[in-house]
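Missing here is one protein chain; the remaining ones are kept as they sit in the complex.
As written, the chains take the letters A, B and C, and residue 1 is the first residue of each chain.
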Amino acid sequence: MDLERRTFVRTAGSAGILAFLVARGFLTVGDARADLWNKPAFDAESLEDAIDILVNSPAAESPEVVIVAPEIAENGAVVPVGVVAKLDGVESIAILCEKNPHPLAAIYEIPPGTLADVKTRVKMAETSHVVVLVKAGGRIHMARKEIKVTRGGCGG
Amino acid sequence: MAKPMKVRARNADGVTDVRILMRHDMESGQRKNSDGDIIPAHHIQNVTVRHQQKVVLFAQWGPAVSKNPYLAFKFEGGTPGDPIEVTWVDNKGDSRTDETMIK
Amino acid sequence: MRYSFLAGIVSIGLVVGSAYLLATGAVADDALDATVNKVMRDSFTGASPEQWASRIEQDEVQAYCSRFRNSPPPEIVERILELSNKEFRYPLDGKLLGDWRKGEKLASSGRGGHIGTIRPDPPGRKRGANCYACHALARSELSAGNLGPSLTDYGKQDGNSPATIKLVYQKIYNAQAFYPCSQMPRFGHNQWLTPEEVADAVAFLLDPHSPVNQ
Partner (left out) sequence: MRSRAVVLCVAAVVLGICASAGGYAQTTMDEIMRYREMLKEANPAELLELEGEELWATPAGPNNATLEACDLGLGPGVLKGAYARLPRYFPDTDKVQDAESRIVTCMMQLQGFTRKDAIRGWHKPGSKNEALVTFVATQSRGDVIDVPATHPREAEMHRVGQELFYRRSGPLDFACSTCHGLDDRRIRLQELPNLSTKEGAQTSMSQWPAYRVSQGVVWTMQRRLIDCIRQMRWPEPEFLSDTVVALQVYMQNNASGVVLEAPGIKR
């Protein structure tokens, strides 16, 4: 079983080690920047492709993963999205917007001692599902929630 | 030059709540300028938050994170007065580090 | 033609109007007008003489409606009707019912006509009529404003006889020929839209195939 491949930090070979070093504060971010950003996943142009790159096994929807977001966003440029995972041993969280040109928006590595409770704000091109993947104890858990984006006000 | 962040960290009942606002255009790479040319993507790629040298959160971001990004999370531990250090690095290699004390 | 502030003030209509306003206690006096005039002169210093004439100086109707807060007394109502019914221009081919598809585009667009240095429109940008900013029209477009009345099913009310078409054309061309001091722009009178575009907007409202009537 290749656990390394399931981590969301895309690295060549030394994957887990780099993440481990960063997590322990032994590495200054910037030293190995290209290795710390999962370019293929961020470049993916469909939800399926992005998920394929991030995880190599099918993810199961889990009620333990909660997406904290309004059902309606007045402006797609700023959509608040929070994730709370009521799971033990959460290692990372990925946030994707289904209909964006590049669906993957953010990945969070959660070191031991940090709660699986993060908030961020994303752009959404149009009304679509937000999909969250959570890696905990080597397994992938998923949640999705539709967020409706309203149209702009007056022209010009 | 990168502009300062606003970092707030508050401890209650043994859990530290960190809230960070960053100043960055987070250019999506999808927009066009007035000449019809694509404005290249310019966005933060990594955010590292440290509490006393230990990384408490590490993020990878794409251009779909909103302009002037907001990030909030919680970790166990932390005492009022402890420093919290936040660093971001963007895809052009620009970076910024700011620090605050836990309240 | 346009009137300067002072020309407007000394016009007969405004003298009548001033008396009316004095009687109601809501008067904007001439001294205040002079102050407003000076403030504007000192404020819009970047505007060209042409822009001053076409965009800041008021015509007689604008001056009345401003002074009477859009509730003109009977004499002024008469005067505005008289001024507004003077001239309607029509498309050269005489067709007052144009293309509803073009009308729909006009209704949806709020672009065009912005000037200045901060965010001007590119030269030659087509001006929209932005009907949806204020009116509900097609049921399918629910992002509609409510500054004006709903016009959904407008063509079902009085059909599209030549008389109705002409009336609707004139209302869009110059609403104040029917409703003095209406808040609606005088799209034809002010040459915001061409006569052909007004006819397209008429078609959007009255054509049985238009989504307004579906």
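Convention: a residue touches a chain if its C-beta (ideal position, glycine included) is under 8 Å from a C-beta of that chain, and two chains touch if they have at least 3 such contacts.
Please read these numbers as outputs of a predicted model, since none were measured by experiment.
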Among the chains presented, those that the missing one touches: A, B, C
Identified contact with the non-displayed chain, of C:73, C:91 or C:145: C:145
Hidden partner chain, residues of subunit C it touches: 28, 32-33, 35-36, 39-40, 42-47, 51-52, 54-58, 62, 65-66, 69-70, 113-119, 132-134, 142-147, 183-186, 190-192
Interface with the undisplayed chain - residues on subunit B: 3-6, 19, 21-23, 25, 66-68, 70, 72
For subunit A, residues in touch with the removed chain: 69-75, 77-78, 80, 119, 127, 148, 150-154, 156
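Quick note on the criterion: only the chains that are shown with their structure count from here on.
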Residues of subunit B touching at least two other chains: none
Contact footprint of subunit A on subunit B as seen in their complex: 15, 26, 28, 30, 45-46, 48, 50, 53-67, 69-77, 87, 89, 93, 95
Subunit A residues within the subunit B interface of the complex: 8-9, 19, 22-25, 29-30, 33, 36-38, 42, 77-80, 82, 97, 100-111, 113-115, 117-123, 125
